[in-house]
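Complex shown without one protein chain; remaining protein chains in place.
After this line comes chain A, so read on.
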Amino acid sequence: MAAPLVSLDDVTVQFRTDRGWTTAVDGISFDIAERDCVGVVGESGSGKSVTALSLLRLHARGTSRFPRGQVRFGGQDLLTAPERDLRRIRGRDIAMVFQDPMSSLNPVLTVCDQISETLRLHQGLDRATARRRAIELLDLVRIPDAARRVDDYPHRLSGGMRQRVMIAIAIACRPRLLIADEPTTALDVTIQAQILELLRELRTELGMAVMLISHDLGVIAEFADRVIVMYAGRVVEDAPVDALFRSPRHPYTEGLMASMPALEGGITRLYAIPGRIPDPDEAIAGCRFGPRCRHAEAICRVAVPELLAIEGRHRVRCAPRTRATGGL
């Protein structure tokens, strides 16, 4: 297999709080291959966004650190690379679309300014060429009347339009990896479908890898080739999308699926996983999902489970479920 595009190895992110450093993401490891689409799913607070931000080191300055781990990209470790090198990668090789298109665009700059900024920075285009390119990009993200819209300010656009503009900015330099952090969460359901469809088409057209973050399993199922399930700052399951939805192995993944409303079967009470996700600095012995797990055994409260392969590329972090195979 060819070397992966991006490789996360034991990535750990800590934030400074009043009580010292607290670990938000604890030893995340996975690869993203060229043209691959990896879905990252988990509840709020599971560390999905923090993981995504660490690829571009976009956490708040001064209040975060990476005590361990690497993000390998193009022969460099992005966690330790000099800011200068990172700036050349941001927006050019790896671009990001954020959750809330209302607040992610600069309200006092026109759409044209905001798109052409990236083009002029990374591709050295002059103003006129960048503007033409910006209009092409608006066309590409299916914004009608692009030549006129390009001079609008963000507040004149609807939420869906703004997210399309965000995507246009992100794909402007044809990145090799697009990170989409809950790109549809802030939008209406019908618009969500359109944006996902757009992302899918662009992914094929531009041949880029996508890391899609969502708390919506439906979105992930439709979009991703591979799924990473995160819980409390750790990867608990990592599997090809078919395998995951056919036979989820981690009790948490099972819980997530059970809590999805089914179209058939009439009105039933929706399942909810009992309890809540623990705070990052909450002391839990053994498995962090243990206290909420219906299948927890004695070993779960003692030993921290390892992320082990059970078959092929299916990895699970659950002691009872990996016991049979002993880890491959």
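Points to keep in mind about this one:
Basically, a residue touches a chain if its C-beta (ideal position, glycine included) is under 8 Å from a C-beta of that chain, and two chains touch if they have at least 3 such contacts; residues count from 1.
Here, contacts and distances are computed from a predicted model.
Of the candidates "Multiple sugar transport system permease protein", "Cytochrome c", "ABC di/oligopeptide transporter inner membrane subunit" or "Sarcosine oxidase subunit delta", the chain left out of this view carries the UniProt protein name "ABC di/oligopeptide transporter inner membrane subunit".
When the full complex is taken into account, the listed residue touching the unshown chain is A:90, out of A:90, A:149, A:203 or A:234.
Residue-wise, the contact with the chain that is not shown comes from A:104, picked out of A:14, A:104, A:214 or A:253. Contact with the omitted chain, checked across A:153, A:245 or A:271, is made by A:153. Listed here are the chain A residues that touch the chain not shown: 56, 58, 62, 87-92, 95-96, 98, 100, 103-109, 117-118, 121-122, 153, 155, 166, 169.
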